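The structure appears below as structure tokens.
The complex appears here minus one protein chain, its other protein chains still in place.
This part shows chain A:
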């Protein structure tokens, strides 16, 4: 059963067609990777799903809901979480606070109950903390729990961002270049985490990634994009050996 469906989606910035009649669907429980050269429209696809952009035409459906009817802040409520290519954490807050913001979509309390910090708010906070603590254990962030983001190394921030997305308790996780800027070791950690996210937590993963080692290591299916259009779709090895993909990356043999 497909959890996310993009149908004939087009996005134009002025005269530039960033995404051109793109259709694909992501199946429940798979790791789906999008690859392509720079400027192919990979991150734009993510921003379309997150509703930062309005598509020119086409439809985006998630889990039976029409995402295009939602505001950008409403997408998370269906269970879509994402990370960003250039880390977008809350820099002047601690790791713990960042992860707790992830719990925001499960907020039961209102302004008045929070103002008086009623027992129900306290219970909610305890529960949030417990769930966040599980994510901290999962991602080995114990040492950084009370550290400010502004002082953390890049690799740790990348992991915190994945953690914050996991804290929303998503059905679909969008990872925008989870391994960019990571060392070989950190990349292999990320690979096991993505595997565990899918297997243990049962979360569908859609990722944009340039590191073909990571892509072929974890993903079930790969979509290759160039100039906003679909080039090839299939298993990692199929896509890597697809003539159109090789042409897009290396150019045509003359």
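Just so it is clear, a residue touches a chain if its C-beta (ideal position, glycine included) is under 8 Å from a C-beta of that chain, and two chains touch if they have at least 3 such contacts; residues count from 1.
Heads up, the rule we're going with is that contacts and distances are computed from a predicted model.
**Student:** What is the missing chain called in its UniProt entry, if the choices are "Dihydroorotase", "Branched-chain amino acid ABC transporter permease", "Multicomponent K+:H+ antiporter subunit D" or "Nodulation protein E"?
**Tutor:** So, among "Dihydroorotase", "Branched-chain amino acid ABC transporter permease", "Multicomponent K+:H+ antiporter subunit D" or "Nodulation protein E", the name matching the hidden chain's UniProt entry is "Branched-chain amino acid ABC transporter permease".
**Student:** Just to verify: which one of A:93, A:212 or A:246 makes contact with the chain not shown?
**Tutor:** Touching the chain that is not displayed is residue A:93.
**Student:** Given the contact definition stated above, which residue among A:7, A:114 or A:238 touches the chain not shown here?
**Tutor:** Checking the options A:7, A:114 or A:238, the one contacting the hidden chain is A:114.
**Student:** Since one chain isn't shown, list which residues of chain A touch it in the complete complex.
**Tutor:** 50, 52, 71-77, 81-82, 84, 88-93, 96-97, 100-105, 107, 109, 111, 114-117, 121-122, 124-126, 129-130, 133, 150-151, 164, 168
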